[in-house]
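One chain of protein is taken out of this complex; the other chains stay put.
Right after this comes subunit A.
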Amino acid sequence: MSDFEFPEYYSFPPFFTIQPVSATRQKQLALWRDLILKYHTANKEKTLVVHDCTLWKNEGIQRELNRDNVRLICEDFVNNGNGEWEDEAKTRIRIMWKKPEELAGDLLAWADRSGFKGQVCTLYELSSGEDSEGASFEGADEELIRRALAILEERGQVAIFKGDTSEEDGVKFF
């Protein structure tokens, strides 16, 4: 596995029982969202497969989420805008490492910092290029980056040009 360091609460047995008290449950779900995001971001995984996610079970304390609770946590994760169902049957979730708004901010800041203002670069370069190494969107899902760019385009901060392939679409930062 990865060298992802699990947070303390992952070893707290009640974490694996959905809490009946609403206020407590809200915090618990927020912690689950945070864990899912951090785990997938750290491992550069873009997709969560509902029936096959190592997070649901902690062997160390012999606790496991039951199927209903997994469903609940996934729904909450998606409803909160941290991910999207990839299929109708809701078996896979596209993890939004960052919400598009957040990523849009990151993109702008990155362009500013690395001198891409007024320059054109391809979508591929954004997600996998040398210049984006270490950036929050490095290796990010193309769809996610597109959405962030769409937000920026609406604000008039970038312009998008169609390329031959979707990866070759160009972006110009203003």
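Keep this in mind: contacts are C-beta pairs under 8 Å (C-beta built on N, C-alpha and C of every residue); 3 or more make two chains touch, one makes a residue touch a chain; residues count from 1.
Everything that follows uses one rule, which is that contacts and distances are computed from a predicted model.
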| item | value |
| --- | --- |
| Protein name (UniProt record) of the chain left out of view, among "Vacuolar protein-sorting-associated protein 36", "Brix domain-containing protein", "Bardet-Biedl syndrome 2 protein homolog" or "Centromere protein L" | "Vacuolar protein-sorting-associated protein 36" |
| Identified contact with the non-displayed chain, of A:F12, A:W85 or A:Y124 | A:F12 |
| For subunit A, the residues touching the chain missing from this view | 7-9, 12-14, 16-17, 19-21, 23-24, 27-28, 30-31, 34, 62-63 |
